[in-house]
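Everything below concerns the one structure shown next.
Removed: one protein chain of the complex. Kept in place: all other protein chains.
Moving on to chain A:
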(Lines give C-alpha, C1' and ligand atoms only; values in the text may rest on other atoms or scores of the structure.)
Protein backbone atom coordinates (compact mmCIF):
# COMPACT_ATOMS: atom_id res chain seq x y z
CA UNK A 1 0.00 0.00 0.00
CA UNK A 2 2.94 2.36 0.54
CA UNK A 3 3.46 2.96 -3.16
CA UNK A 4 -0.20 3.88 -3.54
CA UNK A 5 -0.05 6.24 -0.58
CA UNK A 6 2.89 8.02 -2.15
CA UNK A 7 1.04 8.24 -5.45
CA UNK A 8 -2.05 9.71 -3.84
CA UNK A 9 0.00 12.20 -1.87
CA UNK A 10 2.01 13.25 -4.91
CA UNK A 11 -1.16 13.54 -6.97
CA UNK A 12 -2.71 15.80 -4.36
CA UNK A 13 0.44 17.89 -4.21
CA UNK A 14 0.39 18.33 -7.99
CA UNK A 15 -3.30 19.15 -7.74
CA UNK A 16 -2.75 21.91 -5.21
CA UNK A 17 0.06 23.41 -7.25
CA UNK A 18 -1.99 23.28 -10.43
CA UNK A 19 -5.10 24.81 -8.84
CA UNK A 20 -2.98 27.68 -7.61
CA UNK A 21 -1.89 28.31 -11.18
CA UNK A 22 -5.46 28.53 -12.42
CA UNK A 23 -6.31 31.27 -9.95
CA UNK A 24 -6.38 34.42 -12.02
CA UNK A 25 -7.10 37.93 -10.95
CA UNK A 26 -8.12 39.92 -7.88
CA UNK A 27 -5.52 38.99 -5.31
CA UNK A 28 -2.51 40.17 -7.24
CA UNK A 29 -1.14 43.62 -6.66
CA UNK A 30 -2.68 46.11 -9.06
CA UNK A 31 0.66 47.71 -9.66
CA UNK A 32 2.24 44.73 -11.35
CA UNK A 33 2.18 44.46 -15.12
CA UNK A 34 3.12 48.11 -15.47
CA UNK A 35 6.02 48.52 -13.06
CA UNK A 36 6.20 52.29 -13.27
CA UNK A 37 3.34 52.55 -10.71
CA UNK A 38 0.56 53.90 -12.87
CA UNK A 39 -2.44 54.21 -10.59
CA UNK A 40 -5.35 52.31 -12.11
CA UNK A 41 -7.60 53.31 -9.22
CA UNK A 42 -7.63 56.98 -10.22
CA UNK A 43 -9.23 58.76 -13.14
CA UNK A 44 -6.70 60.07 -15.66
CA UNK A 45 -6.93 62.91 -18.16
CA UNK A 46 -6.22 62.32 -21.85
CA UNK A 47 -2.57 63.40 -21.66
CA UNK A 48 -1.82 60.82 -18.97
CA UNK A 49 -3.70 58.10 -20.83
CA UNK A 50 -1.73 58.87 -24.01
CA UNK A 51 1.56 58.68 -22.12
CA UNK A 52 0.44 55.44 -20.54
CA UNK A 53 -0.39 53.97 -23.94
CA UNK A 54 3.06 54.87 -25.28
CA UNK A 55 4.69 53.33 -22.25
CA UNK A 56 2.67 50.12 -22.52
CA UNK A 57 3.81 49.71 -26.12
CA UNK A 58 7.46 50.50 -25.38
CA UNK A 59 7.58 48.10 -22.45
CA UNK A 60 5.76 45.22 -24.14
CA UNK A 61 6.77 45.24 -27.80
CA UNK A 62 6.21 41.51 -28.18
CA UNK A 63 2.57 41.91 -27.16
CA UNK A 64 1.33 45.46 -27.79
CA UNK A 65 1.42 47.89 -30.64
CA UNK A 66 -0.63 51.03 -31.19
CA UNK A 67 -2.08 52.80 -34.16
CA UNK A 68 -3.97 55.97 -34.94
CA UNK A 69 -7.12 55.08 -36.86
CA UNK A 70 -8.91 58.37 -37.03
CA UNK A 71 -9.20 61.96 -35.93
CA UNK A 72 -11.67 63.72 -33.73
CA UNK A 73 -13.56 66.84 -34.78
CA UNK A 74 -10.97 69.02 -33.08
CA UNK A 75 -8.15 67.17 -34.83
CA UNK A 76 -6.95 64.85 -32.08
CA UNK A 77 -5.75 61.33 -32.71
CA UNK A 78 -8.02 58.39 -32.00
CA UNK A 79 -5.72 55.54 -31.03
CA UNK A 80 -6.08 51.85 -30.28
CA UNK A 81 -3.78 49.39 -28.58
CA UNK A 82 -3.46 46.14 -30.50
CA UNK A 83 -2.72 43.29 -28.14
CA UNK A 84 -1.72 39.85 -29.39
CA UNK A 85 1.05 37.31 -29.70
CA UNK A 86 2.65 36.12 -32.88
CA UNK A 87 3.37 37.31 -36.36
CA UNK A 88 2.30 40.77 -37.52
CA UNK A 89 1.77 39.54 -41.08
CA UNK A 90 -1.00 37.12 -40.24
CA UNK A 91 -4.47 38.65 -40.18
CA UNK A 92 -5.85 37.10 -37.04
CA UNK A 93 -9.34 36.95 -35.72
CA UNK A 94 -9.97 39.86 -33.36
CA UNK A 95 -11.98 41.34 -30.53
CA UNK A 96 -12.92 45.03 -30.54
CA UNK A 97 -13.32 47.05 -27.36
CA UNK A 98 -13.89 50.79 -27.14
CA UNK A 99 -14.32 52.97 -24.07
CA UNK A 100 -15.41 56.54 -23.52
CA UNK A 101 -17.72 57.13 -26.46
CA UNK A 102 -19.68 59.26 -23.97
CA UNK A 103 -17.48 61.85 -22.35
CA UNK A 104 -18.85 61.84 -18.79
CA UNK A 105 -18.67 58.07 -18.37
CA UNK A 106 -15.22 58.21 -16.80
CA UNK A 107 -15.32 54.66 -15.44
CA UNK A 108 -15.28 53.37 -19.03
CA UNK A 109 -11.78 54.61 -20.01
CA UNK A 110 -10.67 53.56 -16.52
CA UNK A 111 -11.90 50.07 -17.36
CA UNK A 112 -10.10 49.89 -20.69
CA UNK A 113 -6.85 50.72 -18.91
CA UNK A 114 -7.59 48.19 -16.19
CA UNK A 115 -8.36 45.56 -18.83
CA UNK A 116 -5.05 46.09 -20.57
CA UNK A 117 -3.23 45.98 -17.26
CA UNK A 118 -4.84 42.64 -16.40
CA UNK A 119 -3.79 41.20 -19.77
CA UNK A 120 -0.20 42.36 -19.23
CA UNK A 121 -0.25 40.89 -15.75
CA UNK A 122 -1.39 37.42 -16.70
CA UNK A 123 -0.64 36.65 -20.32
CA UNK A 124 2.63 34.88 -19.63
CA UNK A 125 1.35 32.62 -16.85
CA UNK A 126 -2.30 32.11 -17.74
CA UNK A 127 -2.30 29.38 -20.37
CA UNK A 128 -5.82 30.11 -21.58
CA UNK A 129 -5.13 33.80 -22.00
CA UNK A 130 -1.88 33.01 -23.74
CA UNK A 131 -3.65 30.72 -26.17
CA UNK A 132 -6.33 33.30 -26.89
CA UNK A 133 -3.76 35.99 -27.58
CA UNK A 134 -1.99 33.67 -30.00
CA UNK A 135 -5.26 33.05 -31.84
CA UNK A 136 -6.76 36.53 -31.63
CA UNK A 137 -5.80 40.17 -31.45
CA UNK A 138 -7.54 42.56 -29.06
CA UNK A 139 -8.13 46.07 -30.36
CA UNK A 140 -8.66 48.35 -27.36
CA UNK A 141 -9.50 52.05 -27.68
CA UNK A 142 -9.16 53.57 -24.19
CA UNK A 143 -10.82 56.87 -25.16
CA UNK A 144 -12.91 57.11 -28.32
CA UNK A 145 -14.53 60.53 -27.79
CA UNK A 146 -11.28 62.31 -26.99
CA UNK A 147 -12.67 65.83 -27.50
CA UNK A 148 -15.64 65.22 -25.25
CA UNK A 149 -13.57 63.53 -22.56
CA UNK A 150 -11.11 66.42 -22.51
CA UNK A 151 -14.00 68.87 -22.33
CA UNK A 152 -15.43 67.04 -19.31
CA UNK A 153 -12.10 67.57 -17.52
CA UNK A 154 -12.06 71.38 -17.87
CA UNK A 155 -14.00 72.19 -14.70
CA UNK A 156 -16.96 71.12 -12.61
CA UNK A 157 -19.46 72.76 -14.96
CA UNK A 158 -18.29 70.65 -17.91
CA UNK A 159 -18.01 67.35 -16.01
CA UNK A 160 -21.38 65.99 -17.19
CA UNK A 161 -20.81 66.56 -20.93
CA UNK A 162 -21.86 63.54 -23.03
CA UNK A 163 -21.54 64.26 -26.72
CA UNK A 164 -18.77 65.01 -29.19
CA UNK A 165 -17.59 68.60 -29.61
CA UNK A 166 -18.49 69.29 -33.19
CA UNK A 167 -19.73 72.78 -33.96
CA UNK A 168 -23.44 73.56 -34.10
CA UNK A 169 -25.21 72.88 -37.39
CA UNK A 170 -26.91 75.70 -39.20
CA UNK A 171 -30.00 76.95 -37.45
CA UNK A 172 -28.99 75.58 -34.08
CA UNK A 173 -26.73 76.87 -31.32
CA UNK A 174 -25.26 73.95 -29.39
CA UNK A 175 -22.16 71.83 -29.82
CA UNK A 176 -21.85 68.12 -30.12
CA UNK A 177 -23.54 64.97 -31.35
CA UNK A 178 -24.41 61.86 -29.37
CA UNK A 179 -21.87 59.54 -30.98
CA UNK A 180 -23.88 56.50 -29.90
CA UNK A 181 -26.83 57.68 -32.00
CA UNK A 182 -24.71 58.58 -35.03
CA UNK A 183 -23.87 55.17 -36.48
CA UNK A 184 -25.50 53.83 -39.61
CA UNK A 185 -27.93 51.48 -37.88
CA UNK A 186 -31.55 52.50 -38.32
CA UNK A 187 -30.15 56.00 -37.90
CA UNK A 188 -32.55 58.66 -36.68
CA UNK A 189 -35.55 56.38 -36.23
CA UNK A 190 -36.08 55.97 -32.51
CA UNK A 191 -34.67 57.16 -29.19
CA UNK A 192 -33.04 60.24 -30.69
CA UNK A 193 -33.51 63.97 -30.78
CA UNK A 194 -33.24 66.18 -33.87
CA UNK A 195 -32.50 69.17 -31.65
CA UNK A 196 -28.77 69.82 -31.59
CA UNK A 197 -29.04 71.08 -27.99
CA UNK A 198 -30.23 67.72 -26.72
CA UNK A 199 -28.05 64.98 -25.38
CA UNK A 200 -29.35 62.35 -27.79
CA UNK A 201 -28.94 64.51 -30.89
CA UNK A 202 -28.14 62.04 -33.64
CA UNK A 203 -26.33 64.45 -35.95
CA UNK A 204 -27.09 65.90 -39.36
CA UNK A 205 -26.87 62.48 -40.96
CA UNK A 206 -25.61 58.94 -40.27
CA UNK A 207 -21.89 58.83 -39.54
CA UNK A 208 -21.66 62.62 -39.76
CA UNK A 209 -19.16 62.59 -36.90
CA UNK A 210 -15.47 61.92 -37.44
CA UNK A 211 -15.28 59.69 -34.39
CA UNK A 212 -18.07 57.46 -35.72
CA UNK A 213 -16.38 57.48 -39.12
CA UNK A 214 -13.12 56.24 -37.61
CA UNK A 215 -14.79 53.22 -36.02
CA UNK A 216 -16.92 52.59 -39.10
CA UNK A 217 -13.91 52.60 -41.43
CA UNK A 218 -11.61 50.53 -39.26
CA UNK A 219 -14.08 47.94 -38.02
CA UNK A 220 -16.00 47.98 -41.28
CA UNK A 221 -12.92 46.88 -43.22
CA UNK A 222 -12.33 43.97 -40.84
CA UNK A 223 -15.79 42.55 -40.38
CA UNK A 224 -14.68 39.04 -41.29
CA UNK A 225 -11.90 39.20 -38.72
CA UNK A 226 -13.81 40.61 -35.79
CA UNK A 227 -15.59 38.03 -33.68
CA UNK A 228 -16.90 40.34 -30.99
CA UNK A 229 -17.61 44.05 -30.56
CA UNK A 230 -17.70 45.39 -27.01
CA UNK A 231 -18.49 49.03 -26.27
CA UNK A 232 -18.09 50.23 -22.69
CA UNK A 233 -20.37 52.82 -21.03
CA UNK A 234 -21.79 53.81 -17.69
CA UNK A 235 -24.06 53.77 -15.79
CA UNK A 236 -26.90 51.42 -14.93
CA UNK A 237 -25.32 47.99 -14.46
CA UNK A 238 -26.66 46.54 -17.68
CA UNK A 239 -25.48 44.27 -20.48
CA UNK A 240 -27.26 45.34 -23.66
CA UNK A 241 -27.60 43.25 -26.78
CA UNK A 242 -28.64 44.31 -30.25
CA UNK A 243 -30.93 45.78 -31.44
CA UNK A 244 -32.04 49.13 -30.08
CA UNK A 245 -35.04 49.14 -32.38
CA UNK A 246 -38.02 47.43 -30.72
CA UNK A 247 -39.20 45.61 -33.83
CA UNK A 248 -35.98 43.99 -34.89
CA UNK A 249 -34.38 40.93 -33.39
CA UNK A 250 -30.87 39.63 -33.97
CA UNK A 251 -30.85 36.15 -35.54
CA UNK A 252 -28.67 34.86 -32.71
CA UNK A 253 -30.70 36.55 -29.97
CA UNK A 254 -30.96 33.35 -27.93
CA UNK A 255 -27.23 32.81 -27.94
CA UNK A 256 -26.52 36.48 -27.21
CA UNK A 257 -28.89 36.29 -24.23
CA UNK A 258 -27.43 33.04 -22.94
CA UNK A 259 -23.87 34.31 -23.15
CA UNK A 260 -24.88 37.68 -21.71
CA UNK A 261 -26.65 36.06 -18.76
CA UNK A 262 -23.67 33.87 -18.05
CA UNK A 263 -21.36 36.88 -18.24
CA UNK A 264 -23.60 38.75 -15.79
CA UNK A 265 -23.46 35.76 -13.48
CA UNK A 266 -19.66 35.86 -13.64
CA UNK A 267 -19.77 39.59 -12.85
CA UNK A 268 -22.08 39.07 -9.89
CA UNK A 269 -19.79 36.42 -8.48
CA UNK A 270 -17.07 39.03 -7.94
CA UNK A 271 -18.80 41.58 -5.66
CA UNK A 272 -22.46 40.62 -5.62
CA UNK A 273 -23.59 43.32 -8.06
CA UNK A 274 -26.60 42.66 -10.27
CA UNK A 275 -26.30 43.37 -13.98
CA UNK A 276 -29.51 43.11 -15.99
CA UNK A 277 -29.23 41.57 -19.45
CA UNK A 278 -31.38 42.22 -22.50
CA UNK A 279 -31.98 44.34 -25.53
CA UNK A 280 -32.09 48.07 -24.99
CA UNK A 281 -35.82 48.40 -25.80
CA UNK A 282 -36.58 45.70 -23.25
CA UNK A 283 -34.56 46.77 -20.26
CA UNK A 284 -33.74 50.44 -20.85
CA UNK A 285 -35.18 52.32 -23.82
CA UNK A 286 -35.39 52.01 -27.57
CA UNK A 287 -32.59 53.67 -29.48
CA UNK A 288 -31.05 53.80 -32.94
CA UNK A 289 -27.68 54.59 -34.42
CA UNK A 290 -25.69 52.83 -31.72
CA UNK A 291 -22.29 51.35 -32.49
CA UNK A 292 -23.38 48.03 -31.01
CA UNK A 293 -26.29 47.80 -33.45
CA UNK A 294 -24.13 48.82 -36.38
CA UNK A 295 -21.55 46.15 -35.56
CA UNK A 296 -24.22 43.43 -35.43
CA UNK A 297 -25.80 44.64 -38.66
CA UNK A 298 -22.39 44.42 -40.32
CA UNK A 299 -22.32 40.75 -39.42
CA UNK A 300 -20.16 40.72 -36.31
CA UNK A 301 -21.92 37.96 -34.44
CA UNK A 302 -21.35 39.12 -30.86
CA UNK A 303 -21.96 42.73 -29.94
CA UNK A 304 -22.61 44.08 -26.46
CA UNK A 305 -22.89 47.40 -24.66
CA UNK A 306 -21.57 47.23 -21.12
CA UNK A 307 -23.18 49.77 -18.78
CA UNK A 308 -20.95 49.71 -15.71
CA UNK A 309 -21.64 50.91 -12.13
CA UNK A 310 -23.72 52.25 -10.55
CA UNK A 311 -27.51 52.22 -10.43
CA UNK A 312 -27.99 55.91 -9.66
CA UNK A 313 -26.49 56.68 -6.25
CA UNK A 314 -23.47 58.38 -7.85
CA UNK A 315 -24.30 57.78 -11.49
CA UNK A 316 -21.57 59.08 -13.74
CA UNK A 317 -19.71 60.57 -10.77
CA UNK A 318 -18.57 57.14 -9.61
CA UNK A 319 -16.09 57.55 -6.73
CA UNK A 320 -12.51 56.54 -7.39
CA UNK A 321 -12.76 54.07 -4.50
CA UNK A 322 -15.14 52.09 -6.70
CA UNK A 323 -12.89 51.95 -9.76
CA UNK A 324 -11.21 48.73 -8.66
CA UNK A 325 -14.34 46.73 -7.77
CA UNK A 326 -16.20 48.04 -10.82
CA UNK A 327 -13.32 47.06 -13.09
CA UNK A 328 -12.83 43.68 -11.43
CA UNK A 329 -16.40 42.64 -12.11
CA UNK A 330 -16.45 44.14 -15.59
CA UNK A 331 -13.25 42.29 -16.41
CA UNK A 332 -14.83 38.96 -15.54
CA UNK A 333 -17.81 39.75 -17.74
CA UNK A 334 -15.70 40.84 -20.69
CA UNK A 335 -13.32 37.92 -20.29
CA UNK A 336 -16.23 35.50 -20.19
CA UNK A 337 -17.60 36.74 -23.48
CA UNK A 338 -14.17 36.86 -25.11
CA UNK A 339 -13.43 33.31 -23.95
CA UNK A 340 -16.77 32.04 -25.24
CA UNK A 341 -16.31 33.69 -28.59
CA UNK A 342 -12.77 32.34 -28.85
CA UNK A 343 -13.74 28.80 -27.92
CA UNK A 344 -16.60 28.86 -30.40
CA UNK A 345 -14.31 29.91 -33.21
CA UNK A 346 -11.27 27.83 -32.38
CA UNK A 347 -12.56 24.79 -30.53
CA UNK A 348 -16.02 24.47 -32.00
CA UNK A 349 -17.25 24.69 -28.43
CA UNK A 350 -20.35 26.50 -27.20
CA UNK A 351 -20.70 25.40 -23.61
CA UNK A 352 -21.43 28.12 -21.15
CA UNK A 353 -20.56 28.33 -17.51
CA UNK A 354 -17.77 27.01 -15.40
CA UNK A 355 -17.29 24.19 -17.86
CA UNK A 356 -14.20 25.63 -19.45
CA UNK A 357 -12.56 26.26 -16.10
CA UNK A 358 -13.60 22.86 -14.83
CA UNK A 359 -12.16 21.23 -17.91
CA UNK A 360 -8.83 22.86 -17.28
CA UNK A 361 -9.00 21.69 -13.69
CA UNK A 362 -9.80 18.09 -14.49
CA UNK A 363 -7.35 17.96 -17.34
CA UNK A 364 -4.70 19.07 -14.88
CA UNK A 365 -5.77 16.37 -12.43
CA UNK A 366 -5.43 13.73 -15.12
CA UNK A 367 -2.11 15.14 -16.17
CA UNK A 368 -0.82 15.11 -12.62
CA UNK A 369 -1.97 11.53 -12.16
CA UNK A 370 -0.24 10.36 -15.31
CA UNK A 371 2.91 12.28 -14.47
CA UNK A 372 2.96 10.84 -10.98
CA UNK A 373 2.40 7.35 -12.32
CA UNK A 374 5.36 7.69 -14.62
CA UNK A 375 7.63 9.09 -11.96
CA UNK A 376 7.00 6.33 -9.47
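We take it that contacts are C-beta pairs under 8 Å (C-beta built on N, C-alpha and C of every residue); 3 or more make two chains touch, one makes a residue touch a chain; residues count from 1.
We adopt the following convention: contacts and distances are computed from a predicted model.
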Record-based protein name (UniProt) of the chain missing from this complex, from "Protein HGH1 homolog", "AP complex subunit sigma", "Latexin" or "Ribosome production factor 1": "Latexin"
Omitted-chain contact residue, chosen from A:199, A:213 or A:339: A:199
Residue, one of A:57, A:190 or A:258, that touches the chain absent here: A:258
Contact with the hidden chain (one of A:126, A:147 or A:329): A:147
Interface residues of chain A (partner: the chain not displayed): 1, 3-4, 7-8, 11, 42-43, 46-47, 50, 71, 74-77, 147, 150-151, 153-160, 162, 165, 173-175, 178, 186, 193, 197-200, 223-224, 236, 245-252, 254-255, 258, 262, 274, 276, 278-279, 281-285, 296-301, 311-322, 344, 348, 350-355, 358-359, 361-363, 365-366, 369, 373, 376
